[in-house]
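Sharing a structure with you now.
Moving on to chain A:
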Amino acid sequence: MKRQYVDVIIIGGGVIGTSIAYYLVKEGVKVTLIEKEDIASGTSGACDGNLMLLSKSPGHHFQLARESLKLFPSLIKDLDVNVGYRKNGCLMLLETKEQWDLSQKNIKQQQEAGLNVKLMDDKQTRNTEPFLTSDIYGSCHTQENGHINPIMLTLGLYQKSRQQGADILLHEPVKEILYKKGQVLGVRTACQEIYAKYIVNATGVYANEIGKMTEIDIPVLPKRGQVLVTESIPPFINNSIICGCYLKAKHHLCDKKDINDPIVSLGRGLSLEQTIEGNLLIGSTREYVNFDTRTTYEGMTAIAQHACQLFPKLKEVKMIRSFSGLRPATIDGLPIIGHIKTLKGMLLAVGHEGDGIILAPITGKLIAELICGKKLSFNIQPFSLERFKDASGKLK
Partner candidate 1 sequence: MDKGYLKTGAPTLEELQMLPGYPTRNRMEKGPVAVIECMQNIPCNPCEASCPTRAIVIGEDLSRRPILNEKKCIGCGKCIAACPGLAIFIVNLNYSETEALIQFPYELLPLPLENQVVDAVNREGVIITKGKVKRVDIKPSYHHTPIISLLIPKEYAEEVRGIARRKENGS
Partner candidate 2 sequence: MSETEIAIIGAGPAGLSAGIAAAESGAKVCLIDRNLEAGGQLFKQIHKFFGSSKHFAGERGFLIGRKLLESCNKLAVEIHLQSYVGGIFPEGKIMMVTPHGTEIIQAQKIILATGAIEKSLAFPGSTLPGVMGAGAAQTLCNIQGVQPGKEVLMVGSGNVGLIVTYQLLQAGVNVVGIVELASEIKGYGVHSAKIRRLGIPIYTQHTILEAKGNKKVEKAVIGKIDQNQKIILNSLKEFYVDTICLAIGLNPLAELAWMCGCHFDYKPALGSHIPWHNPYMETNIKNIYVAGDVAGIGEATIAMEEGKLAGLAAATSLGYYNHAFLEKQRSNIENDLKNLRR
C-alpha cells in the first residue's frame, strides 16, 4: 500500500474543504484534499447562491457571515473562473402583522450589529418589487447582499488550490482515520495511507460518519432542501427575496412539533433569487429525511404555491427543473469550527447548514490560521464542538 506524508489532510471537496485548501496552500502548507466523489458533488452543488446577511440572527452568526462577505471581492479576483459574483439587495417580506411586529425588534438588533437595514411599508416594498402581490405588510431591506454561482466558486477554489500545490484526490473515500493515544496520525483509503499532523473534517452532512471513525459524535444532521428552477426570464426581481417566516423555519425546525407539520417543514422557508442567466431559483424546504435527495411532489407544490402567492405572475412562468440538496444542520443553526479537544490534530469545519457558501471564505481562513498558529481573525469560541456537551463531556 502506498504511503504519503503531508502537513494537513482535508476530508471533503465541497466549498468548505476547497476553501480551507485554498487558504492553507497560500500559507505554504502541504495539503492533501480527499473527496469521495467529485468536487461540489454534494451540498455545494445543490444549493442556491445567495450571500445573505439579512437572514442571520444578530450575534456571532451575523458577525461571522459579515466578516466572510468582506473576503469575497479579493478572493474572487484571485480565482481564474467566472463565479458570477454580483452585489444585490436583499428583501425580507413580511406577510403578517405578527411578522411585522417581530421584525421591529429584529431590525433594531441588526442595526445595532451594524447592518444597514431599513423597514419598508407595503407601498415602498412594491415600488422596489413591482411583481409582488398587494397583499403584503411590508419588508426589511438591505443593500449588503451578494450572489454567486456556488458550483463555480467551489471549482474556482479547487483549481487555484491545485495550481498552488494542493494534492487533490477524487473518487477516493476515506476508509479509516488512523490515530493513537489521542493524536491523529493520518487516514487510510482503499489504495493508500496518508500521514499528517492535522486532519480537517469538512464533510458537511457526512461529518458524523467521519466522526464515528474516531468514536466522536458530531451532531450534524442532513436537512433536505428542495429547490425549483424556472425557465430563463427577463429581470423579474430586483433583490434576493426571503420571506419573513424564513428565520422561523431556519431556527425552530428542531422542535419536534414543527418537524411534523408539513406546512412548516415544506413551504415555510421561501427564498427567491434570479441567476445572471435569468433562471429563478425558488427554495426551499427544510426536512429531516436522512440522506434521501429526491424531490417530492408535496415539497415542490408547497414551494410553488407560496411563491405564486407572493408573486402571482409566477403562475405564467415554466418550471424546468427541481433539485434537492442536503444541508448540514446543527441544533442551534451555527457551524462547528475548530479543534476537537479530545483528539489532537483533528479539526472540524462542518455544520454550516444553508450558509456554507457565504461562510466558506472565513471558515477557510480561520482553519488556516488555527493550523499555522496565527492570531485568529475571529473568535471561534461560540462555534466549538464543546457547546453541545454537558459538564460530563457527553452530547446534550
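Selection rule, in plain terms: all candidates are chains of the complex that A comes from, given by their letters.
To be clear about the criterion, contacts are C-beta pairs under 8 Å (C-beta built on N, C-alpha and C of every residue); 3 or more make two chains touch, one makes a residue touch a chain; residues count from 1.
In this text the structure is predicted, and so the values were computed from the model without any measurement.
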Direct contact with chain A in this complex, candidates 1 or 2: 2
Complex contacts: residues of chain A adjacent to candidate 2: 292, 294-297, 300, 319, 322
